[in-house]
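Since the structure comes first, as structure tokens, the remarks are kept for the end.
What you see is the complex with one protein chain gone and the rest in place.
So, chain A:
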Amino acid sequence: MKPAPFVHHAPRTVGEAAAVLGQVGHDGKVLAGGQSLVPILNMRLAAPAHLVDINGVEGLDGIVVGDEAVRVGALVRHAALARSEEAYAALPLLRQATLNVAHPAIRNRGTTVGSIAHADPAGEMPAVLALCDGVVEAVSTRGTREIGWQDFFAGPLETTLSIDELAVAVRFGRFPAGTHTAFRESARRHGDYALAGVGVRVTVADGVVTEARASFVSVTDVPSVLDLGPVLAGTEPGSTAWGVAVDAAAQAVRDHVQPESDIHATSDYRRMLVGELTRRVLDESALAAEGDR
């Protein structure tokens, strides 16, 4: 479990990093928190000839809360995002989800942007980016571009980032007033990759649901958002109608997801599980909505 030889690059600026990525092309890999990459290197499942270590790059560790979005830089660790009171006030979902990312030691090193760029179907933050209608900011020597989440995830562990591009930040879109979120997952052990997970955003106006969406962990190939508006809109959280609608929402989720079987759980079990988790997060959001009144 020792990595194959590689050249270690330590750029100090985004420009330098982009220049190195431009030079090494297919042989290069960006190292940020390293929580997925380093084990992969050690097991020689990947052997890039160049590692572009961005940990010394200036200006990538900021969390900026704006009116429209929360912008998270490429060196912001999961732990920092979870701790940020400003980010939590603007978008509670960020903390709700981040605390489900592995264990404290991993959250202390692993980065939120790195997790999104890794595009693991079991990752929490890609699902959150989707639910927040988020955007990835990418820089290369060719310039800067913004990639909407729908265009970013190309498949399991695959994104549309070009080989010479560095994801410098992501922006999580903020929700309209009256929106309540909840996030839950179920793992074999505390902090493991989830067997299934779900996040929901439910917007309530004048006591009834106006919008509701869900996104998922471990049960879809790429992040996907299911619009639960058709089943939940118009119901009053906590009411009898709500209960019926939640059942329908759970069914809609079970129909929507495409879980795969592995050694930890079958697709049938995961499908059941994500349906039940949906029920529970919706009820959680309903409690929060009722608390508003």
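In the analysis below, a contact is a pair of C-beta atoms (placed from the backbone, for glycine too) under 8 Å apart; a residue touches a chain by one contact, two chains touch by 3 or more; residues count from 1.
Operating definition for what follows: contacts and distances are computed from a predicted model.
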item: Absent chain [UniProt protein name; select from "ABC transmembrane type-1 domain-containing protein", "Heterodisulfide reductase subunit C", "Lipoprotein" or "CO/xanthine dehydrogenase Mo-binding subunit"]; value: "CO/xanthine dehydrogenase Mo-binding subunit"
item: Sole residue of A:Asp192, A:Asp221 or A:Glu260 that reaches the chain not shown, by the stated touch rule; value: A:Asp192
item: Chain A, residues in touch with the chain not shown (by the definition above); value: 1-5, 39, 43-44, 186, 188-193, 195, 250, 254, 263-266, 269, 272-273, 275-276
